[in-house]
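Below is one structure, written out as C-alpha cells; comments come after it.
What you see is the complex with one protein chain gone and the rest in place.
Order as written gives the chain letters A, B and C; numbering starts at 1 within each chain.
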Amino acid sequence: MRYADGKVSEIQIAYIGGGSMYWAKNLIADLALEEQLSGTIRLYDLDHGKAKNNEKLGNSVSSYEDAKSKWEYKAYETLSEALTGVDFVFISILPGTFAEMAVDVHEPEKYGIYQPVGDTTGPGGLMRALRTIPMYVTFAEAIERYAPDAWVFNYTNPMTLCTRTLYEIFPKIKALGCCHEIFGTQGLLIRMLKEMEGIEGVQRDDIQVNVLGINHFTWIDQATYRNKDLFPMYSEFVDKYYQEGFETSKNGWRTNTYTAANRVKFDLFIRYGLIAAAGDRHLVEFMPPWYVKDKETIASWMFGLTTVPSRVEKNAAAAEYYARLISGEEKLPLKASGEEEIRQLKGLIGLQSFVTNVNLPNAGQMKGIPLGAVVETNAAFSGNSLKPIHAGELPVEVNSLVLRHVMNQETILKAALERDENLAFHAFVNDPLVTIGINEAEELFETMLMKTKSYLPGWDL
Amino acid sequence: MRYADGKVSEIQIAYIGGGSMYWAKNLIADLALEEQLSGTIRLYDLDHGKAKNNEKLGNSVSSYEDAKSKWEYKAYETLSEALTGVDFVFISILPGTFAEMAVDVHEPEKYGIYQPVGDTTGPGGLMRALRTIPMYVTFAEAIERYAPDAWVFNYTNPMTLCTRTLYEIFPKIKALGCCHEIFGTQGLLIRMLKEMEGIEGVQRDDIQVNVLGINHFTWIDQATYRNKDLFPMYSEFVDKYYQEGFETSKNGWRTNTYTAANRVKFDLFIRYGLIAAAGDRHLVEFMPPWYVKDKETIASWMFGLTTVPSRVEKNAAAAEYYARLISGEEKLPLKASGEEEIRQLKGLIGLQSFVTNVNLPNAGQMKGIPLGAVVETNAAFSGNSLKPIHAGELPVEVNSLVLRHVMNQETILKAALERDENLAFHAFVNDPLVTIGINEAEELFETMLMKTKSYLPGWDL
Amino acid sequence: MRYADGKVSEIQIAYIGGGSMYWAKNLIADLALEEQLSGTIRLYDLDHGKAKNNEKLGNSVSSYEDAKSKWEYKAYETLSEALTGVDFVFISILPGTFAEMAVDVHEPEKYGIYQPVGDTTGPGGLMRALRTIPMYVTFAEAIERYAPDAWVFNYTNPMTLCTRTLYEIFPKIKALGCCHEIFGTQGLLIRMLKEMEGIEGVQRDDIQVNVLGINHFTWIDQATYRNKDLFPMYSEFVDKYYQEGFETSKNGWRTNTYTAANRVKFDLFIRYGLIAAAGDRHLVEFMPPWYVKDKETIASWMFGLTTVPSRVEKNAAAAEYYARLISGEEKLPLKASGEEEIRQLKGLIGLQSFVTNVNLPNAGQMKGIPLGAVVETNAAFSGNSLKPIHAGELPVEVNSLVLRHVMNQETILKAALERDENLAFHAFVNDPLVTIGINEAEELFETMLMKTKSYLPGWDL
Partner (left out) sequence: MRYADGKVSEIQIAYIGGGSMYWAKNLIADLALEEQLSGTIRLYDLDHGKAKNNEKLGNSVSSYEDAKSKWEYKAYETLSEALTGVDFVFISILPGTFAEMAVDVHEPEKYGIYQPVGDTTGPGGLMRALRTIPMYVTFAEAIERYAPDAWVFNYTNPMTLCTRTLYEIFPKIKALGCCHEIFGTQGLLIRMLKEMEGIEGVQRDDIQVNVLGINHFTWIDQATYRNKDLFPMYSEFVDKYYQEGFETSKNGWRTNTYTAANRVKFDLFIRYGLIAAAGDRHLVEFMPPWYVKDKETIASWMFGLTTVPSRVEKNAAAAEYYARLISGEEKLPLKASGEEEIRQLKGLIGLQSFVTNVNLPNAGQMKGIPLGAVVETNAAFSGNSLKPIHAGELPVEVNSLVLRHVMNQETILKAALERDENLAFHAFVNDPLVTIGINEAEELFETMLMKTKSYLPGWDL
C-alpha cells in the first residue's frame, strides 16, 4: 500500500470465492465508486473459470468512464499465489451446491421442521457448518502461512462458525465477520421515525445502537437518534403494526420470500422488551418452532419459506444477466451496494475512524457469553486496528436463548474438526427447532449426512 | 457449644420445617446414635402442633436406653425465637400441600408432559420454585437478623433454587444444600464391583468420585476404587445390563415408583460418556422428553411415575405409624438413615475433616457455569470451614445441557422475586420438557398459576 | 434538553467546584464558542462568593458579541439545588488549600522523596486522596439522590481515586474521568511527524492510539497516522533526542516547571518498548526513584519540581487578572482550551459519535487489571452511551508496574472510607517512591497526617 495526496494505491486484496456471480458484482461496483483507493483484486475460486469471468468483468468496469478508480482484477489458480503478500482477504464462498442446500432445507420439512433460510442454525445450518468448517481450516492454514498480517473479512454463512474456525486454527488471525442484518434494522428504525413522527432524511449512522448477540440472532438494548431514546417510540410502533405488520411494499412477503413483515420482530419485542436485530426469516430459526410450526402459522407471521428450487430458478436468470455483463452486451450499473466493506477497508487503512457492528471472538465485550466464542457487537475501526466495544450483557432470559446456540456452535465446531458423528448429533438434538422424537431425529440426521456425504470428506459414514 | 473430653455438648440447632413426619424421624434417630454430640433441637413449623409432636417424639427417644446421646427437643412459635443464638439451622419444608403438588405433577400430563417427581425442574419444579422462593426469602432475612453466623443446611427441593435464594438475600450466609443422590450412584458402583469382579465390603467413601453439575442433574467424570479407574468397568457393566436394567430387586420399579432400573443412566453414559449421578426419575426431567414421551416409552425405560394420589395414600399410612410413635405405642428404631448430616455437623465443628458433595454458589469450582449460580461439586469440610473443590469443566455438549437449566433457574429466581409472570413464562417455555406449542404452553402455565394461586401471594393473577 | 434544527438548547449542567478561577474560565470560553449548544450552568462551591463571581463572569461572556451561544450562569447555595434535574455534572475541585498541598509536596522532600506534582501518587497523592475521597462520597450520594441519570465528568486529581469513589458509592452512576495528558503525547507525535518526515498540518484525531493504564501512568502500544505505524519512527526519534531532549521551546523546563524535555518518556521507551503517555513530571512519580533520586538527577532528566510557593505566587497573579475579568475591566478572550468537554457533551447528547480516551471502571477493557478498578483506555461516545473499548493487555513487565499502583489505590480507597490509619500506611510504604526505612516512613506518614488533620474529619489522630 502506498499513501499519497490523500489516496491509497497498490492495495492488494485476495478474494476467496472470487468466482461468485453475486457478491462480486457488488464489490466491483463499490470499488469503482471509491476514489480514494486503488489496487489489485486477486480472484481465487475452486472453479477457476468463474474467477476468470470476474477478472474479465472487473477489468472492464475499471475501464468505464464513470469508474472513479481503476482496479486491476486477476484470477489465480492457487491459494498460495492469491494470498502471498496481500493486505486484505475477502472470503465469500458457497459451501456445496444447490443439491446440498436442498438437503439442508427440505429434508427437515419432511419431519415438520421448516426453515426459511437454513444456512445458519437448525438442521440445515448445522449440516452446512459441517461442510464449511473444513474449508475454513484450509483457508486459515493458508492465511497463517502466506498472509499472516492481512485483515480477513468473512461474508460466508454460517458466519459465526466460519469466523470461529479461522480463530481456532490461527489464533492470531486478524479476521472479522461482516453482516448487514443490523443495517436492515437501522433502516426499519429510520422508516419508523418517518412513520411515527414525520422525521425524514435520517442516515443510518444517525441511528446509534448497542448490539449484542450472535450473527442473525442479535439484539439491540439501546437505540437513539440525536438525544432521543427510540425505545418508547418503538413500543408504540410495535403496538400500531403488530397485527398487520410493517413492510416496504404491502404484502411483499407473499411474493418475495427474502422479505418479511417484521411481525416476528414485533412479537419478540413484546415478549422480551428488546429489538431483535436480524430479519424475521433468520430470527425464527433460532427460537423454538413457535413461528414455523406449520405452513399456516408461518403465513400468519407474514414471511415465506425460500425454497431451493426458487433459488435455482433465480440463479439461472442471474447467470443469463451475468453472461451479458461478461460479454459486454450489458454494462454493470455503478451504484453502491449498501454494504460496508469499503468503509471498513478505509478504516483499517487509517483513513477514518468509526464504530460499527462486526463478528469477533468474545474478549469480554459481551458479558455472560464464554470468552472466545464469536459474538456480534459494535467495534471501533481505526488504522490497522479493530477493537471490540464493551456491549454489556443481555438480560438472563434472553442470554439464555443466545447461550444455547453458542454452546451448540462450540459443539458443532468440535464435531466438525474431529469428524465426530455422535458429537454432531448432540448438537442436532439440542437445536430449538428439533422437537421431534429422538428416534425420528436420528433418522433425519442420518439421512442428511448420507445425502451430503460427498462434502464430508474424512467422515466415517 | 462446648468441647471437652472429645465430646461437644450444648449444640444449638434450629430446625425449620420441624413438624415433618419423615425427615424428622431420621434426624432424631441419627442424633441419638451419635455419642460425640449433644445439645438442643429447636423445632419450628408453620403448623406448631406438628412441631410439638416432634418435641414429644424427640424427647422420648432421648430417654431410650439405646440412645447414645441425650438431645433436648423444644418447639418454638416464632422464627426469631427458634433462630436466636443457634449454631446450626436445618431447613426441610414442604412448600404447599398435596393439592399444589397435584397441580405440579398432573396438570402437565394433560398436555402430554410427564414428570416422575415434578419437584425440581419441568413445569412442576418451576411452580414449586415460585411458591418456595418467597418462603426462603423470609428464612434468609430471619437468619441474617437472628443467626448470621450459623451454618445452614438446606434439604428442601428445588434444592438449587432454595440454596440460591438464601445467598441472593443474605450473601454472607454460610449455607449448603445437601442431597443424597450421589450416594445412590456410589452405591450402584459398589454393587457393580461385586457384580463384575466379585469385590465385596466396599464402603461408600472408598468410591472416590469427581462430581459436576447441578442438583439432580450431576455428572461424574472420574471414579476410582483404590488405584482402579472405574470407567472401563462401568462401560462393560452398562453394555451387560443396558437392555434388562440393573436393580436391587428385579422389576422393583414396577411396584415402587421411587426406584428405577438405571436404564436412563446407562443410556446417558452411552450417549455422553459420563456417569449421570442422580436417580433416573430425576434425570429424565432435565432432558428433552426422550424418556417420557408417553407411558409406553416410560415403561420401556423401566421407571414409574410417582402419582400424587399414591403419595397421599402413603402419607396416611405414615401418619398412622407416626401417631403410634407419638403415643409411645411403638418405639422408633434407632438405625442410621444413610444421610450425612451428622458427619457434616462434626466436620464443621472441627471433629473431622473430609470431602463430600454439596450444593454451593459457584466461586469458580465449576468452570463454564456463571459465578454465583449454585452448583453441586465436592467440597472440603473442616472446623468452621466449607470450601468448594475445583471440579473442572464438563465437556461442551454436556455443559450445554446443564447451562440451559442454570439459566432457567436464574430466570425463575428473578421471576419469583419480582413476581413477574412474563419472566416466569420465559423460563417455562425454555424448559426442555415443554415442547408443546406456545399457545398450549400459555394455557397450561396460566392454569397451573391459577390453581396454585393461594401459595403465590403478591402475584397479580 | 430540547433538540431542534440541529441545535440542542435547555441543557442543564451542574458545576461542582464552580468557584474556580482556572478551569471555569476555560469552560466559559469553550461553551461560548459552541453554537450548537445552549442552556444553564449551575455553579456550586463551598465558597459561595466565588461561585457568584463566576456567575457574573459567565453571564457577561454570554453577552459578548463574539459569543456564538448564550448560556445562563447561576450560583446555588446547596448541592441539592444545584443537582436536581440536571443533565450533566462537572466536578473540578481543589481538595484543601495550598497549606495542605505544601505538606503533600514538601514534607517528603525532607526525607529525600521528590515529587514534581504530588497530586496523584507518591506520599502527596496518597494524602490528597485521603482528603478527597470523603468529599466524593458526599458528591456520589447527592448525585444518586438528586441527579441519578446525569452524566458526571470528573476533572479533579487524583483522577483515578475520585472516579473510583463515585462508582464505589453509587455503582450505577454514569461517570467518567477526563484528562488531557494523552492529548499531549499525541501532540508530541504530531511534532515528531514534522521533525522526522516534514509532515505538517496533522490533527490530533489523525494520530490514532491504543491507550492502556491508569491516569497519568498510561501507555500506548499502537500508534498510527494514516496507514503508517508510528513506532519505528518514534524509535528513531527517541534515539535522536534521547540525550538533549525534545521540547517546544529549548530549555523551557528550566523556567516553566509545568513542562519537561520528554527525556523520561524516551528512557521508558528504550526500557519497555512502549510510549509512556503522560507528561514526564507525572511519569516519574509512578516509578522507583530512578528519575528523582536527588536534585542533580532531576536536572539531568530535564524537568523541574513545581514548588507550592511558586503556585501561590502564580495564583496571586491569576487572582488579579481574574478580578479585572469580573469587574469587566478586561474581557475574557474566547479561544478554545484544547480540552474535550464540549465534544464529549455533544457525543453523549447524540450529535456525533467518536472515540477518545477516558477513565472508567474496568469492565474487561483492560485485561490483567482487576475488574472494577478505574483504568484509562479508549471509549466510544454516542447518544446517551459511553462504552469502553477493549484495549488488550500490557506486557507482564509493564503491567506489573501499573498493577502495583492499582492495588495501592484500592488500599487507599478502603483506608479512606474506613478512616483506617494502619491500612493507609500499608499503601504508603508500598509506594515505589517510598524506599526509606520503615521507621522513617512511619515518622513522615504521621507528620503528614497530623499537618493535614483539619481535612481529615472523623480520623482518630
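Operating definition for what follows: a residue touches a chain if its C-beta (ideal position, glycine included) is under 8 Å from a C-beta of that chain, and two chains touch if they have at least 3 such contacts.
No experiment lies behind these values; they were computed from the predicted model shown.
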### Task
For the chain that is not shown, enumerate the shown chains it touches in the whole assembly.
B, C
### Absent-chain contact - pick from C:106, C:293, C:311 or C:343
C:293
### Query
Which residue from B:78, B:97, B:385 or B:439 sits in contact with the chain not drawn here?
B:385
### Summary
Given B:367, B:419 or B:451, the correct residue touching the omitted chain is B:367
### Query
Given the contact definition stated above, which residue among B:8, B:188 or B:448 touches the chain not shown here?
B:8
### Task
Identify the residues of chain B touching the omitted chain, counting contacts across the whole complex.
1, 3, 8, 205, 208, 210, 222, 224-229, 349-351, 353-355, 363-365, 367, 378, 380, 382-385, 387-392
#### Entry: Positions on chain C where the hidden chain makes contact
271-272, 288, 290, 293, 368, 370, 396-397, 399-401, 403-404, 407-408, 410-411, 414, 422-423, 426-427, 429-430, 435, 437-438
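Convention: only the chains that are shown with their structure count from here on.
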### Query
Take chain A out and leave the rest in place: which chains still touch each other in groups?
B | C
### Task
From the Cα centroids, identify the chain that ends up most central relative to all protein Cα atoms.
A
### Query
From chain B, which chain is the farthest off, judged by mean CA positions?
C
### Intercentroid distance (Cα basis), chain C paired with chain A, Å
43
### Query
Cα centroid separation between chain B and chain C, in whole Å?
56
### Task
Calculate how many whole Å lie between the centre of chain A and the centre of chain B, each centre taken as the average of the chain's C-alpha atoms.
46
### Query
On chain A, where are the residues touching two or more other chains?
none
